[in-house]
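Input: one structure, supplied below.
Our next item is chain A:
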Amino acid sequence: MSEYVLELKNIAKRFGGVEVLHGVSFGLRPGEVHALLGENGAGKSTLIKVITGIHQPDGGEIFLNDKQVHFDDPLQARLAGIAAIYQELSLCPDLNVAENIFLGRQPTTVGGSINWRKLYSEADRLLTSLGVHLDLKAKARSLSIAQMQSVEIARAFSLNARILIMDEPTSSLTLKEVAELFGLVRRLRDEGTAIIFISHRLEELFEVADRVTVLRDGSYVDTRLVKDVTRDDLVRLMVGRTISNLFPKQDVKPGEIALKVEHLSLAGIFEDINFELHKGEILGMAGLVGAGRTDVARAIFGVVPPTSGTIQIEGRQVEIKSPQQAISLGLAYVPEDRQLHGLIPAMNITSNISLPILKEYARRGWLQDKAERSAAFSAARQMEVRANSIWQLARTLSGGNQQKVVLAKWLSTKPRILILDEPTRGIDVGTKAAVHALMSNLAAEGIAILMISSELPEVLGMSDRILVMHEGQMTALFSRAEATQEKIISAATQTIKTVRAL
Partner candidate 1 sequence: MKRNTFYIVLSAVAMLSILLSACGTAATPTTSAPAPATSAPAAKRTYVLVPKNLGNPYFDAANTGAQKAATELGVTVLYQGPTTADATAQITMLNALIAQKVSGLAISADDADALVPTGQAAIAAGIPVVTWDSNIAKGGTQLFVNQADTQGIGDSQVQMALQITGPDGGEIAILSATAQAPNQNAWIEVMKTDLAKPEYAKLKLDTIVYGNDDDTTSYNQALALIKTYPALKVIVAPTSVGIAAAARAVKDQNLTGKVFVTGLGTPNALRDYVKSNIIPEFALWNVPDLGYLTIYALDAIASGKIKGNPGDTFTAGTLGSYTIAPDNTILLGKPFIFNKDVIDKFNF
Partner candidate 2 sequence: MKASTVSSTAAASQPANQINVNAPRKSFLARFQRWEWMLVALVVIAIVINSRLTPYFLNAQNLSRTSADFMELGLMMLPMVFIIITGNIDLSVASNLGMCASFMAVLWNLHVNIWIAAGAGLALATLGGLLNGFLIAKVKLPALVATLGTYAFFRGIAYVLLGDQAGRGYPPAFTYLGQGKIPGTLIPFSVGLFAVLAVVFGLVLHRTTFGRYIFSIGNNENASIYAGVQVARIKMTIYIVSGFMAGLAGLVLAARFGSTRPDIGTGLELTVITAAVLGGVDINGGIGTMPGAVLSLLLIGLVRFGMGLKNVQDQVQSIAIGSLLILSILLASVARTISASGLKFNWRNIATAAAFIIVFAAFFFFFFWSRAPVLKSVFG
């Protein structure tokens, strides 16, 4: 009898030709909170999906209570007592809150038909015990992201699982909600549940985890007791080397106003957003996921035009109704979700880069291959995109290279105002540093940059000023000097209006 309730040995997983897990081993003890740490793309989510039967490993073994198991699908894992909260939200938008909690295992009567009354009463009890107040009959579609996350948590808890996996459960919760969640996690741990916990916030890890396993580039690095490690140790383990300068921000004297936003509102999404963005300035936008930052960016870029308020570009008031118009005004927007909004995965690098300004490579609508090719090539080379040729399909590139293609695409439009939405999400540290250096250089050249980021170090390291949003409202605006992690978190989780004069 080993000490582990769950043990992974040499797990390997390939997608297509790319191996994303190289022989990862991992042991989980009953009654512990075991943090899984690693950069984006280190293989944490894949590992979890192997455990829960969504992916089948290409090599290695899984032992559950010393018995080797093989999960063909998530149902088998669930029946074996494994529950999970996934990073990507996995609710059915057309079903209501209560049913989402009990999806696939609704309580039934003796005759086998669903007992709706029992379902609602149990859902009610569960949510109450979690301290969440939601309309049980509201469709999941109508919930905020934080509310959805609560439902996911309720679902995972309701399984009474022996092993509970939580992949970034706190990414859009307020401090108070996080504290409540941790209370529950500790309670479950004390009752003997083994918990795998993933978070990007190292502080949280120190607060709640007992042991920590670090993954890097799909390989196992080390497992430590949390009380024996320091923050710096963990970062070194994660990154594998010391990065001399992850945030190479140059000091640039801000120029004239490039973008001025006044009383910008989008009914029901955000309201009364005011800021100025100067040439050569990087304005960071901080806040929780779902705070409305992306919506502000989308409104400025004309994807979903604002319902009221004004936008001035270089002193001229404009009404931006479409991205096309925004592009012609010198705006560029690198969206948050690469797969969904940034990239055309099934088209080649050239076509991706040339798309926003395709007309420039055409004569009366007929494409001029040579012009397109050379422009795309120089853009790709400048961004150091690693690929066999510029005809390679975008979907075959790694995450970091995809992001470089998206950046190359937008930089080739020669923007004067650049909006970067989570510019370094899901890319390796090397590329991350390169992107930061690029931002700094662009700012030095006088481009105005609005950067949305959920990574506080990035916000603090790269921004000249920092704007904080919470639930669709602007709650703070700090200068680089006065901003601290604590101040930003508190502004991002509290509705107190502390907008300062500019």
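A quick word on the picks: all candidates are chains of the complex that A comes from, given by their letters.
Rule of thumb we're sticking to: contacts are C-beta pairs under 8 Å (C-beta built on N, C-alpha and C of every residue); 3 or more make two chains touch, one makes a residue touch a chain; residues count from 1.
In this text, all values refer to a predicted model and were calculated from it rather than measured experimentally.
Q: Check each candidate in turn (1 or 2) and state which touches chain A within the complex.
A: Per the touch definition, chain A is in contact with 2.
Q: Could you pull out which chain A residues touch candidate 2 in their complex?
A: 16, 241, 243-246, 248, 301, 303, 322-324, 326-327, 333, 335, 340-347, 349, 351, 355-356, 358-359, 362, 365-367, 373, 377-391, 409, 411-412, 414, 430-434, 436-438, 440-442, 445, 447
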